[in-house]
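The other protein chains are all here in position, but one chain of the complex has been omitted.
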Amino acid sequence: MRAVTRPNWLGGIFAGIWLLIILIPVYVMLRASFESRATYAQNGPLGLPREFTLENYFSAFDLGFGTFLFNSGAIAVGTVLIVVLLVPPLSFAIVRSRSRAVRVVFRIMLFGLAIPSQVVVIPVFYLIDRLGLYDTLLGVILPTAAFLIPLATLILSSSMREISNELYEAMAIDGANSLRTFVQLVLPLSRGGIATIIVFSALNAWNAYLLPLILTRSSDLRVATLGLGVFKREFSLNIPGLMAAIVLTIIPILLTYIFARRALIRGLMGVGGK
Amino acid sequence: MNKTGRAARVLALGTAVAVAGVLAGCTSTGGNGGPNNDRPEGEIHVLVLGDAAASAEQAAADRFNESSDIKVVVDEGATAGNDYTTAVRNSIGTASAPDIFMSWGAANIQPLVDAGALLTLDDFIAEDPELKSAFLPSVFDAEVIDGASYGIPMRGVAPTFLFYNEAVLADAGLEPAATWDELLDQVSTLSAAGVTPIGLAGADKWPTQMWYQYVFARSIGNDEVAKGLAGDGDVWASDGSRAALATITELIDAGGFGQNFDSVTYGTDGSAALLRTGKSAYELMGTWHFATVEAGDPAFVQSDLGWTAFPSLDGDGQDGEIAGNLSNYYNVAADTRYPDTVRDFLKELYSDDFLGDELALGNLPPTTNAADLIAADADLGEVNKEYLSFVVDLVGNAPTFQLSWDQAVPAEGLTPVQNAMADYFNGTIDADGWIAAMQAATAR
Partner (left out) sequence: MNRLATREPANGRRGGPRAAGRPGFTWSIPAVAFFAFFALLPLAVAVYLSFTAYNGIRLVPPRFIGLDNWSRLVTDDALHRSIGVTFILIILAVATQVPVSMLIGVWAAGPQRIRAIVAALYFIPLLMSTAAVAVLWASLVDPNFGIPSLLTGVLGPNNVFSNLLGKPASAIGLIVFIYLWGASPLHTLIYQGGARAIPEVLYQAAAVDGAGPVRQFFSITLPQLKNTIVTSTILMVVGTFTTFDLILILTRGGPSAATSNLPYFMYDRGLNALDFGYGSVIAVVLIVLAAIVSGVMVRATRYDEMQGTQEGI
């Protein structure tokens, strides 16, 4: 389970450099979010912090960000629920089934990974409209979840296949059918993979732009990605305001990731026949 | 196996049926003539561009709703023009389409006009002539197609002109250039002083386009340009056009724009900051630039920001021809359920309250009384009033006002035009390449 236990200095240095590269834009974003527009304009993106103000965050909430974040959250939660209900059985089938039809399904999922949403968004609009779900959160959740199924399936199958045959054999000797095997063996050992797909489905749904744009119009359904527009004009941007709004959209997902990681690590520890 | 085969057949049949069902939805629903009573009852929907300037439109809706039974619901759409227009086109003809939405000019709405999706506003104007007479004719006429009016101007008139940093010019011992030759001469002085003579946000391409718009307006005149944009390819290949291109090249080669303009973005304050911090002397930009520069340094615009009309240049153009964005416009869906409510809401567009809100946002109202409004506005500072009055005069005295070229060509020509502008500027294509690209982009 552990890689080389001696401290790896070369690796550490490389990781440190990479950390710096990762964090420079994050620094720009954070610093700008706490500055006023005039200060940021003097300071430029790479300046040292000169001011600390919360005015951008306040104005984000004044302009409706509370609602926007709630809507993004609702869509993320709904999407995750659908994905978690549909994908584990599918992954189980892909990893364990001997049926040729399931082989075909796996190919379809690989194929589905490559569908670009821009082109299908218009037929999706007609579909949702005909279902009477235009301008509803559910109307956004359903297609968003559907487009995430291939990705989630690939990730979860990759994780599930590590469950060793001996464990399945033990269940079979026990007289377990596929449902019992799924519930008592596969699900507990797939906790890590399921945590991963929860995080990535939530992330993708949270950052979705195109589907909410085309499928909703009411102000009270506006999501955070569209809500960023309150800091834009047709040609120019209010960068500090925009950065504050972006920080607000990052925090919930970061928290989700941090909590899910615990399940991830604990889950991964259990894999491997130990 | 049998099971797979059967499953596959069922899936295929189900798909075919479902595809047919969805495609049936692709054909028109709701009549081309008359109101669509599937639209929501008791309300009309206005789809606004979802940016910071939408606050004025929201305020207008709130004011209107106080005294109207049928409510105006403001929906905020995308902030990018392309996404916004796509959403409109997607939903038009359905009950979920907005009743009122925004456009950028005749080329932007031509497909909708051809599809019969827009209501002609002439009836409204007959009932309330001020819906037309309150606005500047040159601006209003931009959305009159084949004699029928389709749009009421709103947001701001935004011609482009030359901004400059007074302090930088003063330090170099220069006056703002009044002729092209003066500008060309000043380039070497300014470069020697370590300043980028002209700031240009080349990464966005539309600022680059502004230079062509003016050099061509001076060299061959906007009437010729309009013909070229309407599809007359000979205009682009003419001697006048080639001379204009050569003029532009002269300025570029002299180092007028520096070396790195293609990496400067307007949106992230790249070029405005140059002007503000004294790293550039000039910038050709639209009316909104005042607000952009002010947001970063309010003191600067009060003391050191200058503005002037584009320099004169020998050629076939008339004096004072200008180019830029005429305005945005509100259009009405042909199948709106409450045309009377729509007509009454459109009256907000020339009301003092709405125009005052637009002024506060830094937009210049597209109305004939703009000068009076500016003078009477108590919230505007002296410098702001001076600035806006300059723009009013610029527009008022202009014999022609050419819409930004990428907005004046059909949708499929927009990016080819922008690309041609940028590619010629950085030397990727030569004059012949540019001419060919423009001819292809404007072909009808």
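Chains: A and B, in written order; residue numbering restarts at 1 for each.
Just so it is clear, contacts are C-beta pairs under 8 Å (C-beta built on N, C-alpha and C of every residue); 3 or more make two chains touch, one makes a residue touch a chain.
Bear in mind that the values here come from a model prediction, so they are computed numbers and not experimental data.
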| item | value |
| --- | --- |
| Option from A:Val28, A:Leu81 or A:Leu187 whose C-beta touches the chain left out | A:Val28 |
| Candidate in contact with the missing chain, chosen from B:Val235, B:Val264, B:Val293 or B:Ile435 | B:Val264 |
| Absent-chain interface as seen on chain B, which is shown | 3-4, 7, 11, 15, 18-19, 22-23, 26-29, 32, 82, 86, 89-94, 111-112, 114-117, 202-205, 259-265, 267-270, 273-274, 279, 411-412, 414-415, 418-419, 422-423, 426, 428-429 |
| Residue ranges of chain A at the interface with the undisplayed chain | 1-8, 11-12, 14-15, 18-19, 21-26, 28-29, 44-46, 82, 85-87, 89-90, 92-99, 101-103, 105-116, 118-124, 126-127, 142-143, 145-147, 149-151, 153-155, 157-159, 161-165, 168-169, 171-173, 175-182, 192, 196, 200, 203, 207, 209, 225, 228, 237, 239, 242-243, 246, 249-250, 253-254, 257-258, 261, 264-265, 268-269, 271-274 |
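Everything below uses one rule, namely that only the chains that are shown with their structure count from here on.
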| item | value |
| --- | --- |
| Residues on chain B engaged by chain A in the complex (per definition of touch) | 1, 3-4, 7, 21-22, 25-26, 45, 47, 49-53, 73-79, 81, 83, 87, 90-91, 94, 96, 98, 266-269, 272-273, 276, 286, 288, 291-292, 295-298 |
| Contact footprint of chain B on chain A as seen in their complex | 37-38, 40-42, 44, 99-101, 104, 122-123, 125-127, 129-130, 134-135, 213-214, 217-219, 222, 226, 228-239 |
